[in-house]
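Here is the structure we will look at, set down as structure tokens.
And then chain A:
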Amino acid sequence: MRNLLIFVLGSVALIALPYGLSFSQQEILVFLVINILLVTSYRLMTLTGEWSLGHVVIMGVGAYASALYTKELGIYVPVSMILGGVTAALLAVLLSFPLFRMKGFYFLIGSFAAGEIIRLIWKRFREPFGGVRGISGIDPMPDFSIGIYQFDFFEPVSYYYFAGVIVIASLWVLWRIEKSPVGLTFHAVHWQDKLAQASGVNLRAYRTLAFAIASGFAGLAGALQAHYVGTVNPNSFDIEVMVFVLTWAIVGGTATFYGPILGCIVLTVLNEIVLREMGLEQARPLIYGAIMILSILFLPDGLESLVQKVTRRRSAPKPEEKAAT
Partner candidate 1 sequence: MLLEMRGIAVNYGKINAIRNISIAVPEGKIVTIIGGNGAGKTTTLRAMSGMIPIASGEILFEGVRIDHLPAHKIVAHGIAHVPEGRRIFKEMTVEENLRTGAFLRRDKDAVEEDLEGVFKRFPRLLERRSQRAQTMSGGEQQMLAIGRALMSKPRLLLMDEPSMGLAPVIVEEIAQIVEEINANGLSVVLVEQNAELALELANHAYVLETGNCAMEGPASELRGNEHVRAAYLGL
Partner candidate 2 sequence: MTDFLEVRNLTMRFGGLTAVDSLSFKVEHGSIHGLIGPNGAGKTTTFNMISGFYTPTEGQILLRGEDISGLKMHEVARRGVVRTFQHSTLFAELTVLENALVGTHMPFRPNIFAAIIGWDKEDRRGAEARAREALDFFGLLHLAEERAGDLSHGHQRALGMAVAYASHPDVILLDEPFTGMNPEETKHMMGLMRRLKEDGITILLVEHDMQAIMGLCDTITCMSFGKFLAEGGPTEIRNHPAVIEAYLGGARHVA
């Protein structure tokens, strides 16, 4: 009963949210929703213990793929978005062959190198990737209407609803995966790969699975972004964006499902509302960098550890809740 109430109130709040915002804030909201999917998919990857520096490029693969499918093959946009995600996942499977020969630091650098190569290929080959300037004039999501609501996809509010539904559905899938025996196996692979292997877990298969799922959803996020912005180019997926994703994940904390989402929301609000309003836009990387350092120094378990401290204190007298988790 209580859960239902929270669900209803939450949905209403999410639906009503854009009406309290200015146009530019509505646009930011769309990106925020897409970034939440990006950072949550990144977390699934980190469940197996591997930190990649190529995740944003993989997102770009979804964006480029979906853009090209609509442009060159005339595929209906929602279908091409899904195909964009699938393309990113398949590329991840392909990349897993060289990359999963490495671990830890080497994987980090290897994933970075692989990402840079992909980005440079976009840059170098004007056909079909458009070179440095990328692809512009990507088909927008076609308008349609459900009942009384008319989706007009030049309006950020419409796109917010559309992307919101897709993202929530994706988050639900990611959540189900994490809470399943498959998710437990990911954790096992992370914490003690030898023991997992001795229990019959095929390490390569599970690492690849996590990489492919994470990449698929990152690709979907990229496709969502491409059809909203209308252009893609190599620089919109460079290492700086990757650093932002990393910051969201680390500031939020990667031990829980909601940690990275929290980090993404808090930093976006801070960034777009606070910093922009205060005219500190130029100092943005500086402040981001400082936040990153301070949080790794003083809050190594992320914002989620603060949340846990508060909720634990509140729920301490009710032990039956703990048993339910």
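Note that in this section a contact is a pair of C-beta atoms (placed from the backbone, for glycine too) under 8 Å apart; a residue touches a chain by one contact, two chains touch by 3 or more; residues count from 1.
A word on the picks: all candidates are chains of the complex that A comes from, given by their letters.
Worth saying up front: this structure is predicted, and the values here are computed from it rather than measured.
**Student:** In the complex, what candidate makes contact with chain A, out of 1 or 2?
**Tutor:** For chain A, the touching partner among the candidates is 2.
**Student:** Show which residues of chain A lie in contact with candidate 2 when the two form their complex.
**Tutor:** On the chain A side, the touching residues are 173, 176-177, 180-182, 184-185, 187-188, 191-192, 194-203, 209, 213, 323.
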